[in-house]
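As you look at this complex, bear in mind that one protein chain is not there, while each of the others sits in place.
Naming follows writing order (A and B), and every chain is counted from residue 1.
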Amino acid sequence: MKTVTLTVKQAPELYLECENITPDTFAGKKADEIAQLPAYQGKEDTTLGEYFTIAGEAGATAAETQIILKGDCSKMKYIGIKMTAGEVIVNSSTDMYTGGWMKGGKIVVKGDVHSFCGLGMEGGEFLIEGNAGNYLGASYRGDWRGMQGGIIRVKGNVGSDVCTFMNGGELIVEGNADVHIATHAEGGRIVIKGDVNRRVGGQMVKGEVIVFGKIGLMMPGFKYIKDVDLEVDGTKARFAEHIGDLGERHPTRKGEPVYGKIFLKK
Amino acid sequence: MPKVVTDVTCPFCGTLCDDLEVTVSDDNKKILSVRNACAIGAEKFNHTSLPGRVTRPRMRQPDGTFKEISYDEAIDWTANMLVKSKKTLMYGWASTSCQAMSVGHEIAEKVGGVVDNCATVCHGSSLIAIQDVGIPSCTLGEVKNRADRVIFWGCNPAHAHPRHMSRYSIFPRGFFTVKGHKGRKIYCIDCRYTDTARCADKFIQVQQGYDYELLNAFRTAARGEALPDSIGGVPKEKIYEIVAELKEGRFGVIFFGMGLTHSLGRNHNIDIAISFTRDMNDWMKFSIIAMRGHWNVTGSGQVLSWQYGFPYAVDLSRRTKARYQTGETTSVDLLVRNEVEACFNIATDPGAHFPIDAVVSMSKKPTVTVDPHINMSTEISDIHIPVAMVGVETGGCAYRMDNVPIETRKVVDAPDGMLTDVELLTKINARVDQLMGAQ
Partner (left out) sequence: MAEYLIKNGHVFDPVQHIKGDKKDIAVKDGKIVETSALSPAAKQIDAKGKSVMAGAMEIHAHVAGPKVNLGRWFRPEDKLFDSHKTPGMTRIEGGKSIPTVFKTGYEYARMGYTFAMEAAMPPLYARHVHEEIHDTPIIDEAALPVFGNNWFMLEYLKNHEIENNAAYVAWILNQTKGYGIKVVNPGGTEAWAWGLNCLSVNDPVPYFDITPAEIITGLIETNEYLGLPHSIHIHGNNLGNPGCYQTTLDTLKLAEGFKAKNNFGRKQVMHQTHLQFHAYGGDNWGNFESKAKEVMDYVNKQDNLTIDTGNVTLDETTTMTADGPFEHHLGGLNHLKWANVDVELETAAGVVPYIYSPDIKVCAIQWAIGLELALYAKDPMRCFITTDHPNAGPFTRYPRIIKWLMSKKARDAQIKAFKYSDKVVAATNIASMDREITLYELAAMTRAGPAASLGLSKDYGGLKPGMNADIAIYNINPDKMPSDPEEIEKAFSGVAYLFKDGKICVKDGTVVDNGNKRTFWVDVKVKANKQVAHDVKEKFLKYYSLNEANYSVPDSYAPHPYVIAVDATQ
C-alpha cells in the first residue's frame, strides 16, 4: 500500500467539496497531480492543492492506496464518497457525506462526523471514533434503496434518522441514539449499546434492531413475543424479542409473515 | 365611477379563494372595498393604501439608518453582490408569481445560488415525506363533492385558512354530498382544543410529540392487530372506534398542518399519515392534503421542479448541476452553518420566521430583501427594494394547496415608478450579465 498524506494548510471560507479525495480518484497519481484535482466551494472552482499540502503518492489501484488526512477537516465534505477499495484515515472530525455510497475499502474518522455519512453504503468498513450526526447510513432522499451492505461502527452517539430504508449491512453504535432508528427498514441489522430516545423500527418491514440500553417508548406497532438468548458483537445476553411494525405490510415466506424485530436487553 | 373587479384571486394563503370582488376607484389607484375575502385576505388588499408605504429602495447607512436610493443603484449593488459571492442563498418566492420565479432561477443558475422557498420552514417536512412514500390525494373540489369523513390533524383552518371549511372541507353541498356538513363526520386531532375543533363532531387530544405513535396505532388498528392501552394519551378503544367509523364512510380525507410538520419527527409524522391514508384505500377511498401556507409556495415548488427537478432547497451553486438534500441545502442549515456568503430574500420574511441563530447569521452577511413592506428582514438587510404587490398591483400565476394553478390579477395600479418583481429581476439579470461578461 502506498500512502498519500494531505495536511490542511488553510481552512475553507465556507465548506470544501472534496469528492475527489478517494482512493479511486487518487489511484495512479503522484502528489502534484493530486494537488491539481478539482475541489469546490460554491461557484469557486479550486484545487486540492490550494487547501492541502500533499505528500507521497498513490498506489496503482484504489486497493493499494491509503489516504491520510491531517489537520482540521471538519469543514470538508464528501471525503471518501463512492470509494471501492483502499483506506482513508482522517485525524479530525469531518463534515457531511463522509463515506457516502462507499462500495468497499475502509474509512476511519478519528473524531465526529456530520450528517448524511455512509449514505447508501454498499460495502466496506466505516469506523467513527467520535459521534455521528443525523442520517447515518440512511438512503438518499426519496430512494427506497438504503444501506445495502458493509459495516459502520460508531464509538460515540448517533443522532436521528439512522439507517432509514436500510436493506442490508450492519451498524454498531457504542453510545446512544436519538429518534427514528431503522424507519422503513427492509433488512440489515443495527446494534445500539446505549439508550434510544424513541421511535425504533417505525414502519419497518424487515430487519433487526438490538438495543442494550433503554428505549424511551416502544412503538405501539411492536408486540412482545418471547425472551431469547443472543450473542451480539461478542456479548451474550438475554433479550426481549418484539415483532413488528404491525401497522406496516410484511412479506411472507411459506404463507407466514416475516416481521421486523426489535431485541431489547433485559 | 368606481368599478368592481370580480373573480379576483386572493394572494394570501394556500386556500387561494378566487371569488373575491374588489371595488376600485375610477382612476385605478385606490382599493375602496373587498367582498368575500376573509379578514386576512381583505387586509392584504387594504395594505396597498397604508400610510408610510415605501416606494423606493433604501440602503442601510453605517449609522444604522436607511437612506433612499434609486432602483438602478439598488440593482447595481445587488448584481455586484450576487456576482462576487461564492454561494448565495436566494430565499422566499412564496408570495410572488411563477413568472417572477422563472427569472430568479435564471439569475441563480448564473451566479451560483441556492434557491429555497418557505416550505423550508413549513411544509418541507411534507414534501420530504411525499418523496419517501408518495401521496394519495385529490383536488379540493373532490372533497367538496364526495368526502363524508374529514379529519383535521394538527392544523387549525379556522385561524390559518379561514374560508377553507366553508368553501371545501366541512360545509359545502356538493354533487354527492347534498347534505353538506350534516352528511359528513368531522374529526379534529390536535394537542389542544382549537376553534377548528369546535366545528368537529369528535375532538381527539393527543399528547404533544406523539402523533407518530398515534398514527402507528391507527395503522395497527386498521389491520386488526392488538394495541397497548393508551398511545399519546389516547385510549385504544377510541382508536378502534374511529377506525371503524372511518371504514363505514365512502370517502375520507385528512388535512394536516404544522402540528405534524413541526412536532418531533417532522417528515416522519406526515410519512406515517400518508401511509395510513394509503392503507385505508384498501377499504374505502382516502386522500390526504397538506394545508399549504403562503399563497404561492406551491407555485415555487412547481417551477423549481419542472426546471430543476426538486421542489425547494435547490443548490445551483456549482452552476453546472442542481443538487438537493434537505438538512444541507435548506436555508436554516446553510445560515446556521455559515455555508453561504450572501443572502437575497424575496416575497417572504425570514427575519420573522427563521430561528434566531439563522437570522443573526443572515444579518452578518451582505443581504438584499425585496418586499413591498418594511419587515423584520428588511431591517437586517443592506438594501431593501420595494416592489408592486403581486396579486393586487400586478398579476401572475399561482398554485393552490392542491396544486391547481389559478391566475392572480392586477386590480389596482402600483404607486408611480415602482417596479414589479418580474421587472426588477429582469434588470438584475441583465446587470449580472454585464458584470460577468466584463470578467
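One rule holds in what follows: a contact is a pair of C-beta atoms (placed from the backbone, for glycine too) under 8 Å apart; a residue touches a chain by one contact, two chains touch by 3 or more.
What you see is a predicted model; the values in this text were computed from it and never measured.
Touch with the chain that is not drawn comes from one residue among B:46, B:80 or B:139, which is B:139.
Within the full complex, the residue among B:41, B:92 or B:301 touching the omitted chain is B:301.
For the options B:231, B:322 or B:392, the residue in contact with the chain missing from this view is B:322.
Listed by residue number, the positions of chain A touching the unshown chain are 140-144, 249. Mapped onto chain B, contacts with the missing chain fall at residues 6-7, 9, 18-19, 98, 102, 106, 109, 127, 130-142, 144-146, 167-168, 173-176, 250-251, 278, 281, 284-285, 287, 301-311, 316, 319-324, 397, 399, 402-407.
Rule of thumb we're sticking to: only the chains that are shown with their structure count from here on.
Of all the residues in chain A, the ones that touch chain B in their complex are 13-15, 40-44, 96, 115-116, 134-135, 140-142, 144, 164-165, 179-180, 183-184, 198-199, 202-203, 217, 219-221, 223, 245-248. Here chain B touches chain A in the complex through residues 85-87, 111-112, 128, 131-132, 212-213, 216-220, 222-223, 225-228, 231, 264-265, 268, 271-272, 275-276, 279, 317-319, 324-328, 337-341, going by the rule given at the top.
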